[in-house]
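Apart from one protein chain that is not included, each protein chain of the complex appears where it belongs.
On to chain A.
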Amino acid sequence: MQRRNLLKAGAAMAGASALSHAAIAQPAQNRVLKMVPQANLTSLDPIWTTANITRNHGYMVYDTLYGMDAEFRAQPQMAEGAVTSDGGLRVTITIRSGMKFHDGEPVRAIDCVASLARWMKRSPIGQKLETFVDALEASGDRQIVFRLKRPFPMLTSALAQVSNSPAFIMPERLARTDPFQQIRETVGSGPFRFVPGEFNSGSLAVYARNADYSPSPVGTPSLTAGPKVVHFDRVEWHIITDASTAAAALQTGEIDWYEQPPPEIQMLLRRNRNVVVEAVDPLPLIGIMRFNHLHPPFNDKKMRQALLPAISQSDFMSAIVGPDASLYMENVGIFTPGTPLANDAGLEPLKGPRSVDRARALMREAGYTNQLTRLIGPTDILAPSAMTQVGADLLRRLGFNADNAFSDWGTTVTRRTSREPVERGGWSMLFTSFSSFDFVDPSAHFPLRGNGANAWPGWPNMPRLEELRDEWFVAPDLDAQKRIARELQTVAMDELPYIPVGAYMSMTAHRRNLADRVKGMALFWGLRRI
């Protein structure tokens, strides 16, 4: 018991009624979980925006036809199962019976069809799936029928994908909203109901346990798959922007869980015996050095390759997580380490002794003539900011005529969309990081795209990467996918749409009395207080 509460309890002893009130209140408090999420929850529509915090909100409120387990296998969630017929051209998914939305209406196949149609307009893998779909329709209340132009072996994986945006199921009346407009109501069929009356963006988001939720009857909780059994009546997301304050609140027990404490705060929290600091996801996030391929100097492949001997992944990663080598990984390629497609093809240039001199010599060979090189990056988000600082130092040591343009994240995001040359406000290089889910496979791996003008900022034009990506979508099995992944990495490490600069663990901190947290991200089923 906290001293403050002890003093209060002492005062309350004067009246028997107060004592009985405290006795009743205690168990109720134990059924409330208070958590400080990674960011402020602003938008409530996980299809409209791709913010991770909104995706996490989505997993509270909505459910998906398929869940993804920790081995990245799709498992039935709302779906009972799927039947493939007509040589793979017709896929019929049957949903479980008895599921209800939070407004009491039953979940019907038509809700799923409308939700998937909206999702396919915004999600990258959904957009890919749409190119395979001839028709998507409901058959009765429980069957969803995909009629495909060509077989799409990744169908259930696409429906289970965790990377933004997951295929959340909403009532048809909401799912009919233009995908470029926000939905105006938050009604799902997931394990929690959103409490709109208590929502105060920037301060508090409240979720109440959905008493009508029927968890999947199969499997065990694993990432977003398996039964989602909730042990708290109420989950509160308290937005605390100041890391020291959040850490203090965790230490005093005012909150139960601090999703993403920065490294210096982690060191402080590790010293508290009531707090556990652990990896939020057993898989790491990946950092990248992205080039602008439209303008000199990095529109030249030889110039991009010239940097490789000087890239020390440990320098970039230790800037993010500190010197503890157990918190980061080196020799990282284009796929998330520890996942099926991760491999070592083409990674030799990133291994062995690092040499700035060697890189300088290669720059001269590539014909670097002191062109202005602009590094853009944020100062207000830890990982990109730390990598950008290391990158700025590296450019200086390499002898680039570098202009460092650091700003807040909002400005960086806008500035990176500029396709102008450096002299007219454009950029040459930036650093950012992606979650483990984004780099698990090529489906949501935006920096790996080589589709020129439509690619992620940097706009590399690398047709072979696109061909291999297309091949991967129709690969018949995991072995075939792995073969394609090796070739993708070989091509990527030669063409260099970007340079991987390492992988790091994202740590989370919670009170020691919380147990059975489902690993991967901030998920609230399975979790209980002991």
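We take it that contacts are C-beta pairs under 8 Å (C-beta built on N, C-alpha and C of every residue); 3 or more make two chains touch, one makes a residue touch a chain; residues count from 1.
Criterion: contacts and distances are computed from a predicted model.
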item	value
Absent chain [UniProt protein name; select from "Cytochrome b", "Transcriptional regulator, GntR family", "Glutathione transport system permease protein GsiC" or "Phosphoribosylformylglycinamidine synthase subunit PurS"]	"Glutathione transport system permease protein GsiC"
Candidates A:Ser97, A:Thr131, A:Thr220 or A:Ser244 - the one touching the absent chain	A:Ser244
Absent-chain contact - pick from A:Asp178, A:Asp212, A:Asp357 or A:Glu420	A:Asp178
Selected residue (touches chain absent from view) among A:Gln143, A:Thr339 or A:Ser407	A:Ser407
Omitted-chain contact residue, chosen from A:His57, A:His102 or A:Arg122	A:Arg122
Sites on chain A contacted by the missing partner chain, in the whole complex	2-4, 7, 40, 42-44, 48-51, 122, 124, 164, 178, 180-182, 184, 200-204, 238-242, 244-246, 248-249, 251-252, 254, 380, 407-411, 413-415, 417, 434, 444, 446, 453-454, 456
